[in-house]
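The complex appears here minus one protein chain, its other protein chains still in place.
This part shows chain A:
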Amino acid sequence: MAAKPIEGEQRAFMTGNEVVAWAALAAGADIMYGYPITPQNEIMHYWTRMAPRYDRGFLQTEDEISAGFTTVGGVLAGKRAFTATAGPGNVLMQEAMSMAEMMRLPTVVVVTQRGGPSTATVIYSQQELNLTCFGGNGEGLRIVYSTSSHQDLFNYTIKAFNTAWKYRFPTFVLGDGYQSKMREPVTIYDPATRGIVMEECRPMVGLPGIAGIDREPAHLRNTYNLEDELYDRLTASIKDYQAMIPEVVEWEACAVDDDEILVIAHGVVSRAARAAVDSLREAGIKAGYFRPITLRPFPEEALQPLAARAQRILVVESAHGQLERQVRASLYGLETPVSGYLRPGMGITPEEIIGAVQQTLRS
């Protein structure tokens, strides 16, 4: 048995892609299946350099359809398997993830958002929120963690494996090109030293004993003949999903006791939003901050009272209203006016958000 990839805790200064590779190693991921796409590539590059030292596998597939379906195979076989992709690759990934959603397969996908639609840019965006939360011909029975820092990338990559294997819904870590490529300080650690117990991975096929003699065969399917058969299957999954929500939903808020304007942002933009809110407070402007960490399930119960208390809501995102739509849907019926500072495919600075807040308060 190879040594642990990380002993105890270590401070490091590295790119987000490197952080993800370390986190997957630390989480005990058994294999990565992947297809090159920027800005995800270096997750594979670091993984392929480190994995053999720790007896972990890698397969470069022919496309993201195959990367998704081989990942499905890996988890069916009872292994902690993952893949990473972005943009057009995330589009192709959705076919396998819809199968994972139907069959309750604990796949883990790291998404490093790039500009869209189409090939667009290899740089950055927050335009894959809709796709990652609701891609596929289903109900979006998935878990999506939106990270804002390298520490988040490390923590939530580990957590994604546990959430996936505990609740058996496909789980996504939604990062972006900025987080992938920039370097920042991070503490990487062996999960055990923080009391994190990795969920057991149980195989769904290749079970012990002879099928039909020692036990029933595992006959796994995603196709049904009758409306009622499908409905029963989905009803059970939706019930499980709803029961899971209070256990997995995560968010962060500050300065929300007396705020006149609530700034809502996710991912890397939430850091600019937090900085903007701090500056605005210093200048005597009553701004508050809310960040959904799980975009799916969305923390609507946490947001509702905060939104009701505020006089205005400003949604800030590097997309044209993908987060804003989730916010509006969660707040349906509430009268607090919602506006957006929407910059598809563009980075957003604290100064821009301060300007947008001031303008919203004037209007």
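As a convention for this text, contacts are C-beta pairs under 8 Å (C-beta built on N, C-alpha and C of every residue); 3 or more make two chains touch, one makes a residue touch a chain; residues count from 1.
The rule we apply is simple: contacts and distances are computed from a predicted model.
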Looking at what's absent rather than what's present, what does UniProt name the missing chain, "TatD family hydrolase", "2-oxoglutarate oxidoreductase subunit KorB", "(2Fe-2S)-binding protein" or "Acetyl-CoA acetyltransferase"? "2-oxoglutarate oxidoreductase subunit KorB"
Out of A:M99, A:L131, A:L303 or A:L331, which is the one that touches the chain we can't see? A:M99
Specify the residue from the set A:T61, A:Q151, A:Q304 or A:S330 that touches the hidden chain. A:T61
Which residue, A:L76, A:V144 or A:V268, contacts the hidden chain when the whole complex is considered? A:L76
Those residues of chain A which, in the complete complex, touch the missing chain: 30-31, 33, 57, 59, 61-63, 65-66, 69-74, 76-79, 81, 95-96, 99, 203-207, 209-213, 217-223
